[in-house]
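Just one protein chain is left out here, and the rest sit where they should.
Showing chain A:
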Amino acid sequence: MTESTYRIQGATGDWEVVIGLEVHAQVTSNSKLFSGSATAFGAEPNSQVSLVDAAMPGMLPVPNQECIRQAVRTGMAINAQINKWSRFDRKNYFYADLPQGYQISQLYHPLVGEGSIEIVLDEKDPENSTKTIGVERIHVEQDAGKLMHDQHPTMSYVDLNRSGVALMEIVSRPDMRSPAEAGAYLTKLRTILRYVGSCDGNMDQGSMRADVNVSVRKPGEPFGTRTETKNVNSVRFVMQAIEHEANRQVDVLESGGTIVQETRLFDPNSGTTRSMRSKEDAHDYRYFPDPDLLPLELDDAFLEDCRGSLPELPDAKRHRYESDLDLSAYNAGVLTADVETARWFELLLAETAKAAGKQPAEVAKQASNWLISELFGALNKLGTSLEESPVTPEKGAELLALVAKGTISGSAAKQVLELMLETGDDAGAIVEREGLKQESDTGAIEAEVDKVLAANADKVEQYKAGKEALFGFFVGQTMKAMKGKGNPKVVNEILKAKLG
């Protein structure tokens, strides 16, 4: 466990920042938490609204078991306590995007209790930079609709497509001490959610957003008064918001002011936060158990089904890559950081091993290095991602096998990859078409070497007299004679043998 050394240097000394995050994650499900409406992103306004979502008179909520299942699986993935008895409460307030006049949530008896998430602060040195962040609870609740203010000069329009969509609210302990820790927590949480498949983690589509609680204190003192910055929707913005808010609080305190417990808004354009409403104006939500719903009681069979459907989780996978595949901690970390990367890598590994007739562990290093340094780099340059890569794991494996067999050189492989990304063609076809196959036949190479040595008898003499730097000259001449297609390894070997 590492202690954060992040401090804000104030006029009166160093300040420590205390951070807790409440993350709202949209549950991946085909229908809403309490109605059968669809949940697809980007649909025509008000095209995914049932009578329940619009809160028509006499409409009643019916819990969607899939949403409950996803939240339970998420809780299990962070080793949290699963509450077999939980209950829904109404959070009452008026707003035009909230048709019922209340949000169905869980205040008193959440579905998921205490759990934790391990974060890594230095990817180069994961063993010595982990920290455990406590998760207080996960509860499920309804999302609200969306107001549109740009449709009419004096009126606002309401889109209820999101109204009633299931959210998990994942509440951390105030265990983070720096923007970097908060960023790592959010990133890791997103990784876990995507592994579990309970949330797609698309922050730009609003599938994941964070309420950021920040306070500052002199190290060793009790917690200060916190502010809550609402609805921050990227890792970078969360880190910016914390940095700005912590500095603002230090400024206020050092100029003799006090921090007001309040709700604030983050402005992504300026990277600053501003006050939205103070505690005095805070809503009294009048929480009470929703009388339209029975308590949620989960049986053992359901819990077993949830547990049995969990995939290998990122921490376990990372450790397996290190121990079983002998990958470096860094490579293991990079490959397990996203479920799609890990899935891609494992396919690549299997195909490469098959093509090479070897065990996966024997080709793991080659495959992981190629994926991380070659393919990622090339995709980055093209501004695209692994999901959209024209090179599939199967095609990548074919390329790796060509290198392993010595059919092409490492430098030719780079060229082939570029052409694969450009054309979508197979590696083998490109190698044929471009004539990139290298000559590994010792007889052919020997003949070329003999010619080079015969034509440069003077230099052979000089070499034998001790001018060993000439070795490179012979290699170059041989490669030139072979139009660059000689297998450099074989060329080297033969030259060495001939020159004694």
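Note that in this section a residue touches a chain if its C-beta (ideal position, glycine included) is under 8 Å from a C-beta of that chain, and two chains touch if they have at least 3 such contacts; residues count from 1.
Convention: contacts and distances are computed from a predicted model.
Its record in UniProt calls the unshown chain "Glutamyl-tRNA(Gln) amidotransferase subunit A", which is the match among "Carbohydrate ABC transporter substrate-binding protein, CUT1 family", "Stage V sporulation protein AC", "Acyl carrier protein" or "Glutamyl-tRNA(Gln) amidotransferase subunit A".
When you scan A:E114, A:D292 or A:D326 for touch with the missing chain, the hit is A:D292. Residue A:P63 is the one among A:G10, A:P63 or A:P174 that touches the chain missing from this view. Touching the omitted chain from chain A are residues 51, 54-63, 90, 92, 94-96, 99-102, 156, 158, 284, 286-288, 291-294.
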